[in-house]
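Got a structure here, written out as structure tokens. Questions coming.
With one protein chain withheld, the remaining protein chains of the complex are depicted in position.
A and B label the chains in the order they appear, each numbered from 1.
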Amino acid sequence: MLAIINARVYTGTGQVLPEAAILASEGRIVAVGPEVRIPPEAAVIDARGNPVTPGLVEAHGHVGLANEGVGAEGDDVNERIDPVTPHARALDGIHARDRGFEDFLQGGITTVQVKPGSANIFGGSMTAVKTRRLPTVDAMVVRENTGMKAALGENPKRAHGAEKDRAPYTRMGSAAIMREWLFRAGEYRRKREAGEKGADYDARLDALQPVVRGKVPLRIHCHRADDMLTAVRIAEEFDIPYTLEHASQGFKIAEYLAHRGVSCAVGPSMSREAKVELEGVGFETAVAFARHGVPYCLTTDHPVIRALYLHMIAGIASASGVGDAGALAAVTLSAARHIGIDDRVGSLEEGKDADLVLWSGDPLDGRSRALSVIVDGEIAYEES
Amino acid sequence: MLAITNARLHPVSSPAGRGGLLIEDGRILEVGDIRVPETAEVIDARGRPVTPGIIEAHCHAGLSEEGIGWEGNDGNERSDPMTPHVRAIDGANPEDKAFRFFREAGITASQLTPGSANIIGGEQLVAKSVETVFIDEMVVLRPSGMKAALGENPKRVYGASRGPATRMGNAAVMRKWLTRARRYAEKSNAQDPPDFDMVLAALLPVVRGEIPLRIHCHRADDIRTALRIADEYALDISLEHVTQGHLVADLLAERAVPCAVGPSMVHEAKVEMRGNGFENVARMHRAGVRMCLTNDHPVVHGRNLPAAAGMLQAAGVSFDDALESITRAAAEHVGLGERIGSLEPGKDADVVVWSGDPLDARSFCDVTLIDGLVVYRREESGC
Partner (left out) sequence: MRAYIGARIYPVDAPPFDDGVMLVDDGHIQEVGADVRVPDGVETVDLSGRVVIPGMVDAHSHAGMWGDGEGDASRDGNERPGPIAADVDAVDSVNPHHRSFASCREGGVTSVMIHPGSGNAIGGLCFAAKTRGEIVDDMVIRAPTGLKGALGENPKRGSGKDSPKTRMGTAALIRDYFARAAEYGRKKDADKDPDPDAGFENALRVLRGEIPFRVHAHRADDIVTATRLCEALDIRYNIEHCTDGYLLAEFLGHRELTAHVGPGLSSRGKVEVANRDERNAALLHAAGVRVCLVTDHPFLDVRYLMAYGGVAHKHGLPFDATLRALTLTPAESIGIADRVGSLAKGKDADFLVLAGEPFRYRSPILSTFVEGEEVYTRQQP
């Protein structure tokens, strides 16, 4: 049992409790509020008036796949053998000892959705994990399959067309490959359900089944507005659940996206404009989404921007016009919703996982430090 | 309601003369002697020429973007000589600067087409040049055709690797897939339909004659190969470029095959373009070939299409016919002859007011209307 007392508690649901306590037991939150009774056997952390927030949630990261500082040997982000690799699983590539996880804990992030990269039209399935250091990645898993990575725009045509001299070379080609495989996956499903011939086991079509059955979303990397619209066009043609990842030029089509209610993982907003398709990247998209009511979260795309700075990015988004409450939600509850695990993480509510962060000051201020990070009711990090 | 008054009208579908246009709900209501209702907004043309919006019938705008390079180059899906299943709509960027230049030059519609690297290159569409980030808001017809190519380009791209490496190879690949598509179509109607095949499925509307196969060909023998294959498979086709069409002009005229001719402003950039020039285009016209003019934007920028028509006029074609070659004839070529290309009641109000003779390169496009809305005004642009 663990209690944090004398805290300024940001519940993540929009409430700020100026003087409150949180009690956790068996990895779950059992009480939050100004008048929580602390049992004598509980270990107590005195927050001394400092802020406590839910553990931050990073909806789009490559930690464990893009092992830092070890060169090509530790690069397990993109399975470049083919533009269609839905049967690759992020879980099989995550190195639990990647030092990148240090960044997450130091930055107060307790959950991350780890994704394959964007070189492929279908890049593989992704996994949500806690950032607490455990010997095996399997022990860190929140949900094993939280979506299928897909990509449009420059990256697939660079990784395959330009570098390997094979499809796709163009945006039209990328779209055609995406359609073809979604169609085939649908046919595979129909035939296998009907017991028809001609649908022998196929690893790639099998891996796409959760998508065509509507169980997990296709999470489509897209930066430019027209790529985002191609993503919407295809997803609607096949009537599959989907999210947009990066959505850098979303500010141009915010109203359209709001109308559809599609969730977008926005970022890395601090990124340099390394590619043509990143033209205009900045905080306008977060602001436009907040204004028009597009469901969105903020992401670092770690290691593109280090996860360490997620709370600071939320601060810049706040100052850019999103506001404090919206900015905090964008790195907690909205991110959990984006991943589809808001039943467990993203806010400080009874019954949810006891993932929380004690900060040295305003959590949106880049100068504030995470003093203690608690994951599943255990202290996972303490500032030395 | 909008009225354009005091115009020198060039309706294309009827003789030129003084008059006006009445526009409502994006359509042309009246042409000529109009009665201007008091409530109508008025654009006084002050005697300036007014024409239908110019149409670029063969264009790569949005797919081969201006001033960007590799990242904005989405025109040729060079992964295979047979890619009918790719679609221009998935590659065309409405934010390509070209569309702004089009509005500024009175180019109100264009057929966006995949490139000519592939024997069959993908699905085409016709777009209006409106300012938007949504390609769907630009589209007036989709699919408007299926791109195909003969001659040098496919063999240059594939000759060294998988082929085709020769003109006979080009024809063989085209035949092979049309044959397979025809079989696929037959089987699709039968009891036990074949497994889904995206490439063949994309060819169904072609072999069923529902959309034209638009075949890139320059040299006279490539033109004849296109016609030969079209006959064998009973295809609806159009010919694109048709540089040496003057050598087979009578045949083309007799068969009334639609030809988008150009880009005639460039030099003989390739061997297959020998004879490129407006004199030969004028010969085709005199022979009665059913043709429109194209700049193959961005090979020659689409905004220079009126100047190209002016050069056709200089080569001996009448003003009216030269204007028609970039308006009504182009509309008919892309399959929208009922909707755009002339100033007639019921047609889309795509209209241009010019500072002077529209085919004179020294004239400016002063006002551009698309669907009855002013999308460009020179006085506001500070030109």
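Note that a residue touches a chain if its C-beta (ideal position, glycine included) is under 8 Å from a C-beta of that chain, and two chains touch if they have at least 3 such contacts.
Being a predicted model, the structure only gives us computed values, none of them experimental.
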Residue touching the undisplayed chain, where the options are A:Ile316, A:Leu333 or A:Val373: A:Ile316
Given A:Ile94, A:Val262 or A:Val287, the one touching the chain that is not displayed: A:Val287
Touching residues on chain A - with respect to the absent chain: 66, 68-71, 99-100, 270-280, 282, 287, 302-306, 308-309, 312, 315-316, 318-321, 364-369
Chain not shown, touching residues in chain B: 68-71
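The criterion applied here is as follows: only the chains that are shown with their structure count from here on.
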Sites on chain A touched by chain B in the complex: 154, 157, 161-162, 166-176, 179-180, 183-184, 187, 198, 224-226, 229-230, 233, 249, 252-253, 256, 275-277
Residues on chain B engaged by chain A in the complex (per definition of touch): 63, 68-80, 83, 85-95, 114, 122, 133-136, 195-196, 198
